[in-house]
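What follows is a set of notes on a single structure, which appears directly below.
Of the protein chains in this complex, one is absent; all others appear in place.
Here is chain A:
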């Protein structure tokens, strides 16, 4: 039986439909549920195997991106989430979902004196939409199994991974949690956007684009894999030869990995 996926939306979530579509393409039947419904009945998550927090501007990014949503999880759903994780299930946070995960401590990034890492404003101080090259550590995270490199879009204002100090960054790296990084494009440097220059467009510490918890089953990333599930979403698709893999985009692999995990 295919795993049951709950795509969780809150006021201001706006990537729920295409994220559900990606899960559907990956072979599951996701349901999109408003946070209020879960708050009314915290145990409703129990009959799902995958929880996904999609992108958007939950609560308008007011105060800070993901903060208010994360506080709702901390205040009202901590037990249900702990139970869900301990049952060996999967949690995926994309873009705003990653911001929520990191601010809720679900990525095992809380130290004795509070959070040790965060996602803050892009170094440019601006929202940015562009595609980035990524390198994955496929061994530490269920979602990245078999993936080495990917080309995916980012679209965010507050996506700069930051840590309290350099030793924290080192510690997280050593624990194998920093599983997705922005990298220069080796194959075709022309694909880099000359106007915005750098391969790490938000100035993230350690070039970090995504991280996992210590179990490898909770994963957050700034890029949007659900925006590359069809070949015509690739920014250079009119230049590329027709692929032998059909029309699928590379981002779909992340959703397929999640679904396949329950085979």
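Just so it is clear, a residue touches a chain if its C-beta (ideal position, glycine included) is under 8 Å from a C-beta of that chain, and two chains touch if they have at least 3 such contacts; residues count from 1.
Here, contacts and distances are computed from a predicted model.
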Hidden chain of the complex, named as in its UniProt record, picked from "Carbohydrate ABC transporter permease", "Transketolase", "N-methylhydantoinase B" or "Phosphoribosylformylglycinamidine synthase subunit PurL": "Phosphoribosylformylglycinamidine synthase subunit PurL"
Candidate in contact with the missing chain, chosen from A:28, A:116 or A:145: A:116
Contacting the left-out chain in the complete assembly, out of A:27, A:60 or A:88: A:60
Selected from A:28, A:72, A:177 or A:257 as touching the chain missing from the view: A:72
On chain A, residues whose C-beta touches the chain left out of the figure: 11-15, 17-18, 21-22, 34, 36-37, 55-57, 59-64, 67-68, 71-72, 75, 103, 114-118, 120-121, 123, 125-131, 153, 155, 162-164, 188, 190-196, 224, 226-227, 229, 232-233, 235-236, 238-239
